[in-house]
Structures are given as C-alpha cells and as structure tokens.
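Only one protein chain is missing; all other protein chains are in place.
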Amino acid sequence: MGADKILLTILALPLIGALINGTLGKNMPKAVVGALATGVMFTAFALALVLFGSVHKQQLVHLFTMISLDGFELNARLQLDSLSIWMTLIVTGVGSLIHLFSMGYMSHDKGYYKFFTYLNLFIFAMLILVLGSNYFMLFFGWEGVGICSYLLIGFHYSDAQKGIANSVAARKAFIMNRIGDLGLLIGLFLILSQFGTLEYSALADKLLIEKIEPTTWMMFGITACLFIGATGKSAQIPLFTWLPDAMAGPTPVSALIHAATMVTAGIFLVVRSNFFFEMAPMTQDIMLYVGLATSLAAAFMALRQNDIKKVLAYSTVSQLGLLFVALGMGAYTAAMFHVTTHAFFKALLFLGSGSVIHAMSDEQDIRVMGGLKKYIPITHITFLIGTLAIAGFPLLSGFYSKDEILAHAVMHNPMIYGILMVSVAMTAIYMFRLYFLVFHGNFRGTSEQQHHLHESPLNMTLPLLVLAVLSVFGGILNLPGVVMKAGTHWMSHYLEHNTRGLEVIETHHLSSSQAMLLMGGAVLMTLIILFGSFVVYVKRGSLAKSDEELSGWELVSNKKLYFDEIYNFLFVKPLEWMSERIHAFVEVIALNKSVYGFAGLIGKTGDIVRKWQTGVVSNYLFWMVLGVISLVIYYLIKF
Amino acid sequence: MVLASIFESGVSIDFYIVLASVLFAIGAVGVMVRRNAIVLLMCIELMLNAVNLLMVAFSTYHGKGDGQVFVFFIMVVAAAEATVGLSILVMAYRNIRSTDVGIFNKLKG
Partner (left out) sequence: MELFALPLVFALIALVAPKSKVNYVGLIGAVVSMVVSFIHVAYFSPDQYVSLFAPDFMLPLGLTFKMGYDGIGLFMVVLTNVITTLILLSNLNREIAHNRAFNALVLLMQFGLLGVFTAMDGIMFYIFWELTLVPIFLISYWFGAADRKKPLMKFFIYTFVGSLAMLLSFMALGTYSSSFAYEDLLAAQLTAKTAFWVMGGFFLAFAIKIPLFPFHTWQPDTYTVSPMAGTMLLSALMLKMALYGMVRWMIPIAPEALDELSCLVITLGLIGVVYAAVIAIKQSDIKRLFAFASISHVGLIAAGIMLFNKDALSGAFIQIANHSLVALGLFLAADILERRMGTRNIYDLGGVAKLAPKFGFWFAAVAFASVSVPLTSGFIGEFLLLKGLYNYSWIVGLVAGTTLVLGAVYTLRAYQISMFGAPKMEHFADLTWNEMLTFFIIMLIILVLGIYPQAIIDFVGPSLDLTIESVKGSKVIVQ
C-alpha cells in the first residue's frame, strides 16, 4: 500500500467510525460502540506509525479541486512531511488512549454512542487540520474541531442543574474561537491576495527560494492575523477565557481536546507558517510577550482554583503561553517537543483527574477530597508522575522540554528567562498543592462518597499507565547534548529535515556548562517547591480556603484576575445594550415610525382634500365652469 | 346703430353668437346657483338650446346642412335626458318629498 492510500485510510477510519456510530449507534450495545470507535483509533495510530517509518520526504496527495476560479485554486490536498506525521502520531496516539479511557468513564452515560461519534468526528477534523497541504484545508479542520469542541463541551446540555451552564460554556468557546477564526480568515485573504495561493509548499518556495520580499507591513499583517487565529484556538490573552469554562465538558474531552490536541493547533499553525513568521520579527515579539503574559497570568490564576479540572485548565493555558514564548523566539522544534511531552503529561493529568472524579462520584472540588492515595493507588501513582513531569522534576519528560525552551530564553534575553522562571515556579506550586490536597491528608467528603471510593477499571487505568510511561521517558525524544553528543536532539533533526522552512532555521544550542547550570537551577527550584509544599500541605495540614475566606491576592487569583467580569463589562453588556437600543430606537422608532408616518401623512392629506367633495352638484359645476373659464383665459393670454 | 346695421346687411353671425352665449351663461349660472332640481333641468335645457341655436346659425352661415342634422340629434338626446332626469326626479321626490338638490349629497367626501 502506498503512502497515499495509507493516509486516506487514516483519514477515513475515524470518519467511518463516526458515521456508523452516529447512524446505528443508538441501537448497538455500548461495548460494540466503544470498541468500534476505539478500534478505528488504534488502527489509525498503527497506520500512522507505518507512515512514520516509511515517509522520508515531503509528499502531496491530491484529492480534488474544490474551487477553481480565474485567479486562484483551492484544493483538497494532503501533505505528508515530518511535522504532519508527527502531529498525526500525537493525535491518533493520545487520541486512542483517551478513547479507551472514555469507554470506562462514560459507561453510565445515556449519550454513549453520541459521545464516541463526536470524539471520532473530532479526530477526523483534527487530522484534516494537521494533514492539509494548504491553509484552506487547515481552516476546514480548524473550524471542524471548533464545532466538535462545542458539541462536546455542551455534551450534558439537558442536565437539570448544569445544563444551561454547560451550554453557555460551549457557546462561549465557539464564539471566542470564531473571533480568532475571523482573524485567521483575513490572514488567508491577505496571503491569497499577495501570493495567489494558499499551498504551504508553494508559499515556502516563493518566500525561501524565489526570495519574494513583500513589504514589512504585509508580512506583519499576515502573521498578526494568523497569530490572532492562534490566540483563539490556543487560548492566549485576550481570547483565553473560554478554555477554563470548557471544562464543563466530560473529562476525557478536556484531556483530548482542551489539553492534548486541539489547543495545540495554534502552535501547529505557527510552526507550519514559520517562513512567514521568520520574516516578521515584530509579530514574533508580540507573540513572545503575549505568550509570556498568558503564561504568568494563567499560572497565577491557577494558584487558588479549587476545581481539580480548572487548575489543570489554567495550567494548560499557562503551558500554551510558554509554547508561544518559544515560538516567539523562533524555537519551533523546541515548541513541538514541548507540545509532544505536554500532550503526554497533560492528557495523563486530565485522565487522572477523570479517574479521581469517577471515584468521587462526580465531585470536582478539591476541598472535599484528600487522602485518596490509599483508595485509588494506580491513579495516585500516575497522577504523581504527571505532576512531577509538568513541574519539571529531573529526568522526566517535562523537565527536558521545558528546559529546552528556557535555554532558548536565556540566549534570547535573560529578562524573559527570569519571568519564565516565575511562571515555572508557580506551575510547580499549584501542581503540588493540587496533588497534596487531593491525595494526602484526611478524606473530607461525605461518608457516602467515601463508601463509593473505588479504583477505576482496567480500561481506564491502562491509558493512565501508558501515558505515565510516556511522561517519564518522553524526554528521550529530544535529549539535550549535555552528557553525550550522539543521538541528541533527535526530534529536532527529524522535524527539520523534512518540514518546509524549518530546515533553513539555525537552531542554537547552549554550551554544556551553561546548560548544566540552568538545569541545576531548575532542579533546585523544583525540589525546594516540592519540599515547601510537602511541609505546608502534609506536615502542617493546610487546607484550601472556602470562597468567603479568600482575600487579597488569593481572591484575585480565584476570580481569574476578573477577566470574565471585565469582558462582560466591555463587550457582552455593550453589545446586548446596543442590540436592544438599536432595535428600540432605530428599527422601531426611526425606521418603522417614519414609514408608518409617511403612510399617515398621505392619509392626512386625503382628509383635507376630500372636504372639496361636497356632494352638491352645483358646487362641482361651479368648479368645472371656473376651470373652463380659467383655461380660456390662460389660452387667451398665451396667444 | 346696431339696428341700422341689421337692416342694412341682415342679421350677422355675431348676434347669434352673443345671444347663444348669453343664453348659455344664464343656463350655467342657473345650474350653479339654483337648488330646485326642476329649475336645474330647465337650465340644462337652456344651455343645450343655446348650443342648438349656435349650431343652426353656423350651419346657415357656412351654407352646410350637417350642423342642422346635429341639432336634431341633440334635441332627441335632450328629450331622452329630460325624460330620464324627470323620472329620477319624480322618484326622488316620492322618497324625500323635496326637489332640493342640496339634500342629495351622499357623495360628500
């Protein structure tokens, strides 16, 4: 089978799964539905591995021409290169594990078949996003994942208590994403009007080989628009507030869409468009500072969240900020490396939290958890690994990938390194707080909940274990060249040798001693925070405060820096106000009244004029004679 | 003077025109100012006859007969009109006991 056939099969599998489950799933047993959806995912992953092993140079698979007009052509075409294959591996790999997990997690849900339909559909859209050979295809996938995200966030829309809130969160996510999408779309128009094509390779050729130099402002415009699109999907300031709300969806969804895959679409977009961004240093700077601000702000907000999933959500936002810092510095492969490891440990953490929530009978508040380590040991161990990985504990995957970005920051600007370290430190603080509050201390929930506490079934713990292994060893993919020289930076080389644009970008690496120094500092900091958290939460037994007790910075952190309130005041309320006012004043009064007024005016005129119709014959005759006489006089004078 | 000219050259067309105009004006003014329907009908007859007079006068003046033919038509029509008009009037009188046209103002706007 050629690579193109394999590729089409990979694409078709989730779609077929979605179609079968969507149409027939209602009447099929749950086991069949789940097995089908998960089965196609594992098959797709296996095929992706085949591609990974066999494709070593860029390859295009033309499907059909969607639009062909005078000036341009938009194709349904797929592109195989290192970047798209790598993303396919992440999407199908992490995706299959999460599908497997969902089989257990959603087993009691009535919309079981719908859930798997949406999940498969999401994978399909995500694959279109990463595999398309042009921005048009990317946009298809881009909005497709947005719809699936909408459907899955609002999955429990008819829930008696939370139904409305869930659907509001879904709507918020879709609309904020739409704002970003508008930016992206305008970016597409800019590219199209400037270059006449949306194909990545054609664009790369024009920029890198033909050396076409558009104006600085044009490049700024294009990249800024693309970046706006990325801020929407990847939850950056100012369009990040939807992601924490998106936690209203079922937990596997949060793991799959809102942590591991969809939110990294923005990163993917920038890496894909590296040849544009490399020519727009201004946008790179903006990206860097936006990422930095997001990373800091989100980490700060995560410090005092009490919903286990919200903490992880803000952590995701913060990590994405970190990734944009990396992209802003031109460290594309480092960013992809972190995307990969982040997919591992964040999916692990989310699935772990899902397992915790499952055990706690759908309770998400960490204030009523505690001491869970003896009830759910596997979840405990894997969650601990995930926490250590994200906190940057030595030799775990997050340690390497984060360190890579930090190393770039040192070379770029020590100030940025300093600020990033604050964010990294906060990450460790809130993650250890979460871990200790959930798994250590005494159980604080109701006795009923305690009675129900149980470890999850194998189909839920197995993905946890696999992801835990990946989180531990994921760093091997891109080892820094500290100890040994051979075999290091494997992933960077893999991506660079076969991704347009990346091959020409010089990657700088720190000298060994500098690298050692940085790593040592990071390790030291993590250990100190680990120890400090242990003292505070385990030895002294500090607990999370209730909402009323919060004050000062804790309140601000808990209230997410009041972003939602500010947006409400700045955008939502004025828009609603405008809608009502415009309807009341312009539509009803100015336009409608004036139309009816005009009709009334004609009526009034008629009222006046009709008085002349006296109904008396003599009067009519009088006017007639008068008319005749005046006509006669007029003609007499005229001639 | 006038009489003299009449005796000298016969009745000129001008006299007929003046006479017809005066008759027509009397009729028209009568229609406008009087309210008795019978008088109105009579005034309408007067106007028609003024026209008839003019027709006959011009017919003689031009030495052609078609004007006089028209007069016959008009007389027939006038007779028919008077018949219909009077019968309407009689019906109206039976209903409202009056021939005052001021009362018939159902068309008032």
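Note that the chains take the letters A and B in the order they are written out, and that residue 1 is the start of every chain.
Assume contacts are C-beta pairs under 8 Å (C-beta built on N, C-alpha and C of every residue); 3 or more make two chains touch, one makes a residue touch a chain.
What you see is a predicted model; the values in this text were computed from it and never measured.
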Determine which of the presented chains are touched by the chain that is not presented, and list them.
A
Given that one chain is not shown, which residue among A:G163, A:G521 or A:G627 touches it?
A:G163
Selected from A:L8, A:L49 or A:L192 as touching the chain missing from the view:
A:L192
Given A:F42, A:F140, A:Y289 or A:F622, the correct residue touching the omitted chain is A:F140
Per the touch rule stated above, chain A touches the missing chain via residues 64-71, 76, 139-140, 142-144, 146-147, 150, 154, 157-160, 163-164, 166-168, 170-171, 174-175, 178-179, 181-182, 185-186, 189, 192-193, 575-576, 578-580, 582-583, 586-587, 591-592, 595-596, 599
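Basically, only the chains that are shown with their structure count from here on.
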Complex interface listing, chain B residues touching chain A
28, 31-35, 40, 101-102, 104-109
List the residues on chain A that touch chain B in their complex, please.
609-618, 621-622, 625
